[in-house]
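Every protein chain except one is present and positioned as in the full complex.
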Amino acid sequence: APAAQAGKADNSLVWSSNAEVTAVDPFFDTSREVIVLAQHVHDGLVYWDPATGDYLPLLASAYRWVDSRTLEFDLRQGVTFHDGSSFGPEDVAYTINFGADEANGVLNYGDIKWLDRAEVVDADTVRILLDEPFPSALAYLALTLPILPEGHYDAAPVGTDGKKRYQAVPPVGTGPYKVTSFKPGDHVDMVANGDYFADGPKGKPAIERLTFRTITDDTTQIAELMTGGVDWIWGMSTDQAQMLKQAPNLTVLNAPTMRISYLTFDIKGSAGSDAFTKPEVRRAFAHAVNRENIAKNLMGESSQVIAAACHPTQFGCAADIAGYDYDPAKARALLAEAGYPDGLTFEFYGYRDRQVAEAIASDLAAAGMKSDLRWLKYAALRDMIREGKVGVANMTWGSSSIPDVSAITSYFFGGGPDDPAKDPEVMAIIARGDSATDPAERRAAYAEALAKIAEAAYWVPLFTYTKNYAFSADLQFAPTPDELPRFFRASWK
Amino acid sequence: MTNRTEPLLTVEDLSVSIPVPAGILSAVRSVSFTLDRGETLGIVGESGCGKSMMSMAIMGLLPRHVTVRAETLRFEGMDLLGLPERRLADLRGDRMAMIFQEPMTALNPLLTIGEQLMETFRRHRAAGRREAREKALHLLDRVGIASAERRLGQYPHQLSGGLRQRVMIAMALMCDPDLIIADEPTTALDVTIQAQILALLAELQRESGAAMIFVSHDLGVISRVADKVSVMYAGSEVEGGSTAQVFGTPAHPYTQGLFRCLPNSGLVARGAPLGSIPGVVPSLIGDVSGCMFRPRCPLARDACLEAVPAAAVADGHRARCVALADAAAAAPLVQEASAP
Amino acid sequence: MAAFVTKRLALALLVAIFVSSISFSLMFLTGDPAIAIAGEGATEADIEVIRRTFGFDRSFAVQYWDWISGAASGDFGQSFYFNQPVVELLAERMPVTATLAVFSIGFALLLALPLGILAAVKRNSLADRLSLALATVGQATPSFWLALMLIVLFAVNLRWLPVSGADTLAHFILPSIVLGYYASPSMMRLTRGGMIEALRSDYIRTARAKGMLPRTIILKHALRNAVLPVVSVAAVEFGFILGGSVVVESVFSLRGIGYLAWESIGRNDFPTIQAIILVYAMIYVCLTFLADVLNAWIDPRIRVA
Amino acid sequence: MTRPGDPIMKIRDVTRTYQVSQGLFRGRRPLQALRGITLDIPKGRVLGLVGESGCGKSTLAQILLGLDRPTGGEILFEDRPIADYGRKVFGSRIQPIFQDPYSSLNPRKTVRQLIEMPLVVHGNRDSADRERRVRRMLDLMGMPSRVIDAYPAQMSGGQRQRIAIARALVTEPDVVICDEPTSALDVSVQAQVLNLLMDLRAEFDLTYLFISHDLGVVEHISDRVAVMYLGQIVEEADAETLFRAPAHPYTKALLASILVPDPHRGPPSVPLKAVQPDAMNLPSGCVFHPRCAEAVATCSVTAPDESVVGDHRTRCVVGLPSH
Partner (left out) sequence: MTTAYTIQDVAGPSPRSLMWRRITGHVGLMIGLGGLAVVVAVALLAPWLAPHDPYAQDLSRRLVPPVWAEAGSWAHILGTDALGRDYLSRLLYGARVSLLIGFFAALGSGLIGTTLGLLAGYFGGRVDAVVSFLVSARLALPVVLVALAVVSLFGGSLTVVIVVLSLLLWDRFAVVVRSATKQVRANDYIKAARAVGCSTGRILVREVLPNLGSTLAVVGSLEVAHAILLESALSFLGLGVQPPTPSWGLMVAEGKGMIFFDARLVAIPGAAIALLVLCINLIGDGFQDVVAPQGAS
């Protein structure tokens, strides 16, 4: 069980979040918390350094692109797994091949389906083969492909349906922390891995015991933080963060994330009204929302208003796209131009952030676009959007923290099921960017696509999300833009 | 003042009033009587005339908000109104016992007959279970319940109404009380069973020598069990005397009217119209004074509005009627009972 | 007795079938669960795979039959979210909810019975009015609100009790108070009403006429009769507490069944939701059965005809 | 047309068996409330029906009123099975008066609504006519017409019973089934109601089935009397005959239990054993034998047949003395 009183005294840390973790294994639980946990329990082949944006070798000692479809890694020597077995190329091959096999049903298969297989080259070299050229492969390798010991899943119990339950296998990795106790949906207890290699980019952990607790209720989280039940929380609202700042024993930070907020439209006009097929209407929306105001007041100081359909920190996200300024009068004019001089009424859907949606709805209403707010679960809403039943929705996208536009622009405008426009021209340009390996060439292609998207107002990109962090003032901790708290870097003052 | 000749129970000017939303309800108004050991007083009157209230007042069973007042309420020399509740409780079930009308509901449905019988005995006699059981068996036998052993373990709902009433009687006799108040003990029973129960009660009383107050609305029943009778109307006694006097020569217009109402009293021919008392019983709420029967009385006069004293009709036979009082004053046909 | 048990079992079975078909069709209406499982960013192909793996492509009747026959043998299927047999999940969460429910009903009874008796015995007294007020306020207070207020007061300001979690019994105090307080008014009123009625009844008059002492009259004669309906209501309330623990468990982050249910609804984890609804229904049927038996044990009119 | 004295209703071998549940843990058991009742109700007369509580008097009344169906046997009204009459037709010709004046009037209705209800049901749409009839009924009942807008709660038991009678008679029925119409009333009120009933009989040429457990009342009002015991008629005769020369031991016991006020006699001794009848567990043979003071050995074995002499019949092995 998690320690009731964590803290500085016994060099332990309790962090909490609202997700119920089902397996400390990114293959079988795609929540952000698991990605965070996996960074502590496991190591990937490479490590993304938030300071420089570089991919540093982690379990690898060096890597290189052999060709656009082959990556080769030299492996770090003398690393052992938590269960005592030593790390080698077979483990890498096993892990990669396990995930790449669709039959195993890994849940993040969508992220890694570009993987073909891995091959052991020699005792300390391994090769990863890609199905197709995939420029951002390293990002995924760093984030969602921790290396497991060979045969890790052999011991998986068989469920009542006769299938193997891989997620029930206790987590074993090479990472800076070992899992000592795990109760799905409740907590994960970890202790520092004494044998962890100090010369890696993660370094040796300073905090001895690390506990993750699920507390789904944000108020309860705050209460726990204030009463010392937990030491570190994130994800509270800006208002809460403002208030927590006044507590003397807490540090409160607002850090950028890779999630953005946007409006998407029923561009095909299948939801019953052809209003959104008209670019003027969509542009009117873009002019009507006071993004600056919302970003500043509801998101926090690190939030950035965006004009392009991607996150500014992502590779390929053009910064010079012409946006739409806040101008309700112009919005009205555009509406009138599109044939709606008396304004427009519509159903406005959302799933994530009520306050934001309400603020947007209020701005829209002020410009003559009156809405009826509908709240749905993400899955249901996306289902409806895909089926073209949703007029306007306020959506967000986190790009799985992949710092590359392929995780967002290509995803939404490359002609996939979530592409609202299916504009062949845009699709072609994006395909060009996706398959090029030359960074400059990619950048150019994406910039062109983003400009076209903005011009047609297929989306109204709003602003970037931020994340609020609050933790004990005695804790040395720095947030990173990839929303991956690195507790192995943290320490008590 | 306790002396040998003092009656077992003396009731003088007993009044019971109940606060109700509409005012004060005078349920019983200055009722007086005395009762000796071995004697049976029959109280008869129509529904709502205050019979039960009076019985309960004597037993001290009325809730706190009901006011009970009396010049005298003495039982075995004790002033019942002055006794603390705890001492009264000691008397109840021991020296004075009560039998209720509805044998269906008067027994606790969740306790066995045996438990309910024995509990009384053990409460008052500091006796063990064994002894209480013996007594219970004996009494069940006395009240004519066969296979008493088995009955002890049974629950009230397993018994018929007649049997339940026998149990109630046995329960009242558990501690050999000096006074038994039977409030309509047979009203809920069938006629044949009523007759049996009446016979049983009479026999038991004769044996034990206890005094009994027998309450009923049935003139027939009262005439068969009581030594003396008190006829009540609207909370007060309108006529009283020995059974023979009241039934032989009813004096009060109300009593007379009642007799004429009876279909089988022999006064009215079969099929002929019965005599009747027109009108309805008056409300007892609020200002209640004078003769309450006057709205229905053929002899009513102005004097009826005043308080009516009891007039002696014959030795020990009294009635509260202005007409009679006038008659008595004009020509004292009957001698008043020797005044002390 | 045997006939009674068979009848009850038959009823339980019918209720089970009815309730399960309702919950199953509800879930079926929700649309394609495959999309929910696939999560953010899944492609049509991914969804198709999931659809096939989980068998969502089959007809309603087939799926229902599959599920109900599995449920009959104690197999409620796999949780979509946890990828774990639902039975295991329930077994894991049950102790928390059961503890909470037992504590709550205990607290409720502890509050309801003495106050109800007191109120009945001292009718129209200050004690009566106060306990009635307590009951009326209890019924009117939204439990989520009370929970928050108690957290603010006892956990944050006074720091007497922990805010959330289920590690020690102290963690159960606040949630039990919240749930129990909501459940107690009906029992308190029933106790009071039952006691008043009992105290007014002829057999109490008989007991008083027998000279029984007030204590005996209240505890032996009146209370027994008065608790009969309370037993049944306590059973029903116990069921409600289990069902109503959703709110309280979520506020106090108690990892029990109610909380699991609430989260599962958010995650469209149908097998889990269905199983929970069915299990609740069965628990309710069992509880009412127990209450009947208990009543029969107290009440000879039911026991011995 | 039935002439006075001829049976207007014929009850032929009527049985009624209830299935009674036995509490939580037991099943149901049959309860034979009526076991082969055969009885004629003579037109224009008063047929008294006496018997102790639970012997089936009300059950029979309900069946006669068409409120309950017999399990066996049939009822003829003017020689036609009552099923042949429409519900409403039958309802206008046979009317009930019940025992409890409190439960027999809907507390939510005014006197007017109560009395005119049968008229409304039978399609009288003329409200002025209805009002006239209601007032006439009130007048007949000896009630002031200003009570017309009063509620039952404002009236005494006797007054309510009058309203109930008015409601029963407003459709001018042929037969009135009086199920203990006075047993909830005090003697003084009972006398008023009995007088009223007798007057109305003459006025409307009514036939009464008068059910009571009070033999005094039955003797006073009835022309013929039937005695019931555990679902059977054990004796039936002219009132005169029955009270003068009862044949059945049960009738004798009933008569012995009548308590005429007489201070010179003590409690009566009733020739009955202290065994209570139980309709769920009928004794073998003659159902009365466990209580019978005159029982002989065969009584516990064989149920006696009816013996009939003239219009006096009884169900006892001893049979009837010839008159």
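A, B, C and D label the chains in the order they appear, each numbered from 1.
We adopt the following convention: a contact is a pair of C-beta atoms (placed from the backbone, for glycine too) under 8 Å apart; a residue touches a chain by one contact, two chains touch by 3 or more.
All values reported here derive from a predicted model rather than from experimental measurement.
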item: Touching residue (missing chain; options D:Gly36, D:Gly66, D:Gly216 or D:Gly266); value: D:Gly66
item: Omitted-chain contact residue, chosen from A:Leu210, A:Leu298 or A:Leu475; value: A:Leu298
item: Touch with the omitted chain, as defined above, among D:Ile11, D:Ile94 or D:Val134; value: D:Ile94
item: Touch criterion as defined above, residue of D:Gln154, D:Ser284 or D:Thr298 at the omitted chain; value: D:Gln154
item: Residues belonging to chain A that touch the chain removed from view; value: 218-219, 222-223, 226, 236-237, 239-240, 243-244, 290, 293-294, 297-298, 354-355, 357-359, 361-362, 365, 373-377
item: Interface with the unshown chain - residue positions in chain C; value: 11, 14-15, 18-19, 22-23, 26-27, 29-30, 124, 132, 136-137, 139-145, 148-149, 151-152, 156, 196, 200, 236, 239-240, 242-244, 246-247, 250, 258, 261-262, 265-266, 273, 276-277, 280-282, 284-285, 288
item: Positions on chain D where the hidden chain makes contact; value: 62, 65-67, 86-92, 94-96, 98-100, 103-109, 117-118, 121-122, 140-144, 146-147, 150-151, 153-156, 159, 164, 167-168, 171, 192, 195-196, 199, 203
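Note that only the chains that are shown with their structure count from here on.
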item: Interface with the most contact pairs, given as the two chains involved; value: B-D
item: Innermost chain by mean C-alpha position; value: C
item: Inter-chain centre distance, chain A versus chain C - centres from mean C-alpha coordinates, in Å; value: 39
item: Between chain C and chain D, centroid-to-centroid distance (C-alpha), Å; value: 52
item: Interface residues, chain A side, partner chain C - complex; value: 1-2, 4, 20, 22-23, 28, 30, 102, 105, 107, 109-111, 159-161, 165, 167-168, 183-186, 213-217, 219-220, 223-224, 226-227, 229, 377-380, 382-383, 398, 400, 411, 416-417
item: Complex interface listing, chain B residues touching chain C; value: 59, 61, 89-94, 97-98, 100, 102, 105-112, 119-120, 123-124, 155, 157-158, 168, 171
item: Complex contact set, residues of chain C against chain A; value: 30-32, 35-36, 38-44, 46, 49, 53, 75, 77-78, 81-85, 87, 92, 148, 151, 155-156, 159, 162-165, 167-168, 250-253, 255, 259-260, 263, 266, 268
